[in-house]
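Here the complex is missing a single protein chain, while all its other protein chains stay put.
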Amino acid sequence: MSQHLPVLIVVVPLLLAPLAALVGNWKAAWIVAAAASWWAFGVSIALVRRVLAEGTISYEIGGWAAPYGIEYRIDLVSAFVAMIVATIGAVAIIYARTSVRAEVSEDRGALFYSAFILCFTGLLGISVTGDVFNIFVFLEVSSLSAYALIAMGQDRRALTAAYQYLIMGSVGATFIVIGIGLMYSMTGTLNIADLAERLPAVADNRTIPVAFTFLTVGITLKLALFPLHLWLPNAYTYAPSAVTAFIASTATKVAVYLLLRFFFTVFGAEFSFEQMQLDKVLMPLALVAIVTMSLVAIYQDNVKRLLAYSSVAQIGYMVLGISFASVLGVTAGILHLFNHALMKGALFMAMGCVMYRVGSVRLERMKGLGKKMPWTMAAFVGGGLSLIGVPFTVGFVSKWYLVQAALERGMWPVAAVVMFGSLLAVIYVWKVVEVAYFQEADPDDDIREAPLGLLIPTWALVIASFYFGIDATTTADIATRAAEVLLGVGP
Amino acid sequence: MIALGLFNYWAVILLMMVGFYTLIARGNLVKKLIGLNIFQTSVIMLYVSMGKVAGGTAPILVEGAEHVVYSNPIPHVLMLTAIVVGVATTALGLSLVVRINEAFGTVEDDELRDESL
Amino acid sequence: MTPGVLIATAMLLPVAGAFALLFWDKKPNVREAVTLITGAATFWHVYQLLPLVRSGLRPRLDLFEVLPGVQLAFEVEPLGMVFALVASFLWPITSLYAIGYMRGHHEENQTRFFFFFAVAIAGALGVAFSANLFTLFAFYEVLTLCTFPLVTHHQTEEAKKAGRIYLGILLTTSIGFQLLAIIWTWVLAGTVDFTDGGILAGTASAGVLSAILVLYVFGVGKAAVMPFHRWLPAAMVAPTPVSALLHAVAVVKAGVFTVLKVAVYVFGIDLLATLSATPWLAWVAATTIILGSLVAMTKDNLKARLAYSTISQLSYIVLGAMLANEWGIIGGGMHIAMHAFGKITLFFAAGAVMVAAHERNISQMHGLGRRMPITFGAFFIGALSIIGLPPAGGSWSKWFLGMGTLEAGQVGLLAVLMVSSLLGLYYLLEVPVKAFFFKPPADAHHAEGIHEAPMPMVIAMVVTATATLGLFLYPDLVFELMAMVIPGGAQ
Partner (left out) sequence: MDDLVVLRVGTKILIPFILLFALYVQFHGDYGPGGGFQAGVIFAAAYVLYALVFGIGNALRVMPAKVVYACGAVGVMIFVGTGFVTMGLGGVFLDYNVLAHEPSHGQHYGIIAVELGVLVTVFGVMVAIFYAFAGRRRLDP
């Protein structure tokens, strides 16, 4: 049993996804979906522990040996990303039970959960597989189901948002396939470990830089790095709340994982950053993303859209960390993957609570919510503090490492930009807080606190974002070791 | 003449550009999808032509014969998957277009933009 | 109790008291009894630490590692002892005063007020006891955030605007500069622990260290060095007890305390004296002293005048730190205590006038002294201390600061101190003089029926005024503690 864990984390949800569609009734479908995500959650924890104890795990699908057959290869980075996805999935599914009922029509409930689990499976699959074409397949599994999920939003603009995402996402995925194809044509292998071994021999050939470029564009499109982020704000704004919370904390994170995987493991840091000078591209874009997207966020009056722009800025932080290509920088990037998943999940979930009671997340409808929905807004403040990077929250931990990485390189202006980004976060978070706490509500509104079914998952993430801010040694340790694995300097 | 010897790649690039251009330049959502399809097809061509070994036969085991040159089957197999993905994307895209048409009464990008505001 | 437990209880008591308050929301008498008892108990616990510190011990409490290598830890050293003693002694007294004030003024949301008040004290004690820069920064931010609801207590438009300035400046400076400086310190020194003699010596060029010093001094927004002083007058919209304890003692002193602590334990006096930024910053502080006094003279609103006086006085302490010799440090440290008692007395008196006569402006206070002799008598004593005249405690700290300027060879700075005293003579003594000796204005509506403020307020005032006098007669304790801060003791 335990030797099958690497594949079980993917195939059990894959088996349960159609089952959820088959059972038809949304309640039963929810049970199936919850079983799938909690199963994956448990397995992901077990995998992290095993990888920490024993090192990289390899699993050969169908018993075909590695470079020929498909290999599932789980190192610390994969296990950590899988754990992030599974954790958020497990919390989001609890949240979905109440939230989706309010926002998605009942006859589509079963299909919703089926698509949800498929998306979940795809994201897990990307993180555990050791085969580049398999990555593409899982990427499409997750993306296609994500498009469908977004289209289920109440607002009709959800449809156009999903369409826009579909077009841009497919272009991104196709770019990735082109990159993979060109690499295959030079090396004749699709296995990540094997590719990493064979690429240096042909690195002088012009095909490899071309493949590299296609992959860069494709992946940055998927992770919504500025200026390829245009699909993201609408998609996050109009998707059902549970979907926003889930996708915002997982989909882009997995895309960042792809970035790490391709540029560090497949091409190697030396090729990516010294030969191709990737940092010269990524770092300015990341910095611009941090500043401009935070500024744009300030001017939004739909809070979900505000948070979506903030997400683009936060992706900038992750990419910035990676662009240092040092252990500290990559550690910061990986840490922020996890930390941002927690806080953005909590924030979007809090907005889902508002959506549930108020029916809108526009700023002018949130007047006086601090009194009427104290727990919800307290959760928002908690997540917001983390976004700002106040001590004892996860956001602080990320910032600590990021600034450290910048200073280590002597790039103090970069560190200053990071700080400036936090200050912009103060403004957009406080904008919401002021409306919720300082403006009087309409007296005839009958708004009550959100139900426990929504509050408990929201607070679970808020508390986690405080817990891992107070005791960050575990996550920081894992992230450091993961960074060492990626840079090949670890034991 | 080397450039002409790689005519398959030229064809792929041409298709790719046609698809990409349609995808970007056309305002009609259905036409965008068609562009996306052409774009994806060009990638399929890229892979398939990549797997062809000059003088090779279809990769089916020929009983008894030794030293037979086969084309590389893996790119073809991969493209089978890519085709499935393409079909799924198109189907999903078209169904979205149908619903957009029902919700907004138009499938033109510029009109939609006005509607959304 | 072991020292570690003492430290923990001293900080936990206010928090526990705060939560206990919530239970007696509906019973004001019980609620306020709880406040007073916790206040007294907290002071008692802090006082228990005093003999240990005087005997040269440094009680320590290590909680846990937050980040690898960075601990949440507390250590009571003499400087922190001074600050903790002052803050915890004045808390129960201010609570007593607040009871009279809040009831006399019929304020709303009193439970929330007392709750955040107590938490703020816990934050101040956390700052006082912090054993490293991280812990200090964390509690510094806790203090910022939990005083925000106090500043915006009235929830009016004006309060909202003040709150924005308050939070904006304090977070901008702390996240933008101070955190950057802390992380820079960590990168250079590999530690953020406060160590005798400093940790930065020899880690980088003088230019870099000067830059870090500038970041620290301006990054501690709570020290209100110009141009980052605007938050302090803005915070005066808060109820007077908040202005008294937090914006004359706990919050602002947390700022200057941080500057002193950084000067002594991070840079070390010897290193500090060699940096080119140090005299420059001393002159910035001197400018603030003069400008603050000048602005104070123009203010007719008594609380605003006191606020600018505070800005000016805080820079005495920053100046003391930047003199970078033992007399400067001793004078600065003593001024923490001296200014605290003097200024809180002044605020108490100002609040008493507001409650009893409903007057805020000095021009309306003519002749009030005859009706409220105790109040204005206390004001007079407080004013003497701030100006630095015997028989009030403030004269000692000024004396030592003056010696510091001479030792540093900065006669110009000595002149600044003198001029500032003269200005203080004018803008502070104007109030009691006019109150006692001027005739009430013709349109004054307060002629009849005005008498002293409620009893709890008068008691509080008398206690602090007496203490101010007492500190003149017995400054030994503070001096002794401060002398222990200096490596090798004072000659």
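For reference, chains read A, B and C in written order, and residue numbers begin at 1 within each chain.
We take it that contacts are C-beta pairs under 8 Å (C-beta built on N, C-alpha and C of every residue); 3 or more make two chains touch, one makes a residue touch a chain.
What you see is a predicted model, and the numbers here were worked out from it, not measured in a lab.
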Neighbouring displayed chains - absent chain, whole complex
A, B
I'm checking contacts with the chain that's been left out. Which of A:L14, A:A90, A:M283 or A:A379 qualifies?
A:L14
Contact with the hidden chain (one of A:L22, A:I456 or A:V489)
A:L22
Take the complete complex as the reference. Which residues in chain A touch the chain that isn't displayed?
4, 7, 11, 14-15, 17-19, 21-22, 59-63, 114
So which bits of chain B touch the chain we can't see?
58, 60-61, 80, 84, 88, 91, 94-95, 98, 101-102, 105
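By definition in this document, only the chains that are shown with their structure count from here on.
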With centres defined as the mean C-alpha position, give me the chain B-chain C separation in Å.
70
So what's the Cα centroid distance for chain A and chain C, whole Å?
44
Chain-centre distance (mean CA atoms) for chain A and chain B, in whole Å, is 28
Chain A partner contacts - residues on chain C that touch it in the complex
64-68, 72, 134, 137-138, 141-142, 145, 152, 155, 160, 164, 167-168, 171-172, 175-177, 179-180, 183-184, 186-187
Chain A - residues contacting chain B, complex:
133, 136-137, 140, 144, 147-148, 151, 156-157, 159-160, 162-163, 166-167, 170-171, 173-174, 177-178, 181, 184-185, 190
In the complex, go through chain A and note every residue touching chain C.
385, 388-392, 397, 399-400, 403-404, 407-408, 412, 415-416, 419-420, 422-423, 426, 430, 434, 437-438, 469-473, 476-477, 480
